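Omission of a single protein chain aside, the complex is shown with its protein chains in their original locations.
Each chain carries a letter (A and B) given by its place in the written order, and its residues are counted from 1.
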Amino acid sequence: MSLTKDAGHLFRFAFLFVVAFVVFLLVRHFVVPKSFGEYGHYRGAAIGEIAARPLHYAGHETCETCHADIAEAKKAGKHENVSCEACHGPLAKHANDPSIQPVKINTTVLCIRCHAESAAKPGGFPQIDPVQHSGGVPCETCHQPHNGL
Amino acid sequence: MNLDRRHFLVMLPAAAIAWKYVLAGTPDASPNYTMTDHWWSMLIDIPKCIGCGNCVRACAAENDVPDGHFRTWVERYHVNDWHMEGPEVISPDGGKEGFPAVAQSAGGGEGFSSAPQDEGKYFFVPKLCNHCADSPCTQVCPVGATFIAPDGVVLVDQTYCLGCAYCVQACPYGCRYIHPEKKVADKCTLCYHRITKGLTTACCENCPTGARKLVDLKDPNDPIHAFLKTHYVQVLKPQMATGAKVFYNELDGSVR
Partner (left out) sequence: MSGVEGYMYPNEITLYWSVLIVLYPYITGLVAGAFILASLVRVFNVKAVAPTYRLALLTALAFLIVAPLPLQLHLGHPGRSPEMYFTPHATSAMAMFGFVYLWYLMAVLVFEIWLDYRSDIVHLSQSTTGWLRRLYRIMTLGSQNISPRSLAIDHKVGWIVTIVGIPSAFILHGYVGFIFGSLKANPWWNSPLMPVVFIFSAMVSGIAAVLLLYMLTTWMRKMPIDMPCVDTIAMYLFYIFILDFSLEMLDLVHRVYEADESFRTLNFMVHTRLYFSQIVLQICIGTLVPILLLAIVQVTKLPALVRRRIYVVSGCLVQIGVFAMRWNVVIGGQLFSKSFLGYTTYKMALVTREGLLVAIFLTILPLGILWVLMKLLPPWPEKEQGSLEPAA
């Protein structure tokens, strides 16, 4: 068969393609992560890994297990629905190990973040001009944040 | 590990489960969590937002968000009566430290903002990943490194991401960025490590006015169902047809 003979070099080229393709399939078999495609076109194990990231905010339910007295006091005030860490900051470490104490809050900074007067804020939300209102005297001198008035 | 037994017993169930696994050093185990039982999203109640930036700070602390990048941020809109389509928007450092004050006009009543000094109205719009059901970002990922989890949360597999930034270009809301150190796509995970343990997200947990609420559409007892029946709710850029799942109550037409 002279056709196969004269086209022989083409078969050699095609053979290289086949070899490359087989090698590709082999490598692919070993390289693709095992959980890939478990739920869709992605690595299924990634979901668990993302769910395993560490917490920084313990959540007010956790706080209330130890600080039930404060939780009770808060129920009477306007800050009832403000959760603990919204003011006290992330305290998962403290919940983990109560010997790690949270930093003391500077009320002159904290309170005005919400309560500084601005026409951009919704009407009805209690707002004050910090300078006129207290002239720099710390808020807790008059106000009790936990049973807020 | 000093939490004594008394504390464990009184903990509320969800938190107790979460905490037990955090303490055991195996926080990945979320034994009572079944992905197909949930369809997560969020409700933003615009009239309640005071622009304090608590959510932005909480998000950054909870998720180690690098400076200058935002998984959530707050915008302040100023819409002039004569120019609805051209609102004036600011978001200094994503609203992390709040916003500059706008002076009340002389006639404004006590604790009630009537007419601000400039004409027009002001309001705040918190933004985050919309966890779209037909998300354009997961569509374009060339390798399957970002995906919609079976519970409706759009996640990034950061061990698989190439960092090509195609998803950043594809997001109409500007919710994605390339993490400057990790060199991979990063975005809101809806605090996946929290919601799978029965906790709410860091932003919702820390919102003082309840302007942000985590929503589970598959939970028949979720108050969202009643809320959606009785309020005017919109999603951002509905013309993009992304199936956005972050619902905005009383969203102004000028927001984009």
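In the analysis below, a residue touches a chain if its C-beta (ideal position, glycine included) is under 8 Å from a C-beta of that chain, and two chains touch if they have at least 3 such contacts.
Bear in mind that the values here come from a model prediction, so they are computed numbers and not experimental data.
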Indicate each shown chain that the hidden chain touches within the full complex. A, B
Sole contact to the chain not displayed, among B:42, B:168, B:214 or B:244: B:168
Given B:59, B:79, B:141 or B:154, the correct residue touching the omitted chain is B:141
Of the candidates B:160, B:192 or B:248, the residue in contact with the absent chain is B:160
Which parts of chain B face the unshown chain closely enough to count as touching? 68-70, 73, 75, 86-91, 93-94, 127, 136, 139-145, 160-166, 168-178, 182-184, 240-241, 256
Need a quick check: the contact residues on chain A for the chain that isn't drawn. 2, 5-10, 12-13, 16-17, 24, 27-28, 31-32, 36, 41
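To be clear about the criterion, only the chains that are shown with their structure count from here on.
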In whole angstrom, the CA-centroid distance of chain A from chain B equals 10
Chain B partner, complex, touching residues on chain A are 33, 36, 39-43, 46-62, 64-66, 68, 79, 81-83, 85-86, 89-90, 92, 95-99, 113-114, 116-127
Chain A partner contacts - residues on chain B that touch it in the complex: 1-3, 7, 10-12, 14-15, 18-19, 22-23, 27-28, 30, 33, 35, 47-54, 58, 61-63, 76, 78, 98-105, 108, 111-114, 116-117, 122-124, 144-150, 155, 157, 159-160, 189, 192-194, 196-197, 199-200, 202, 205-210
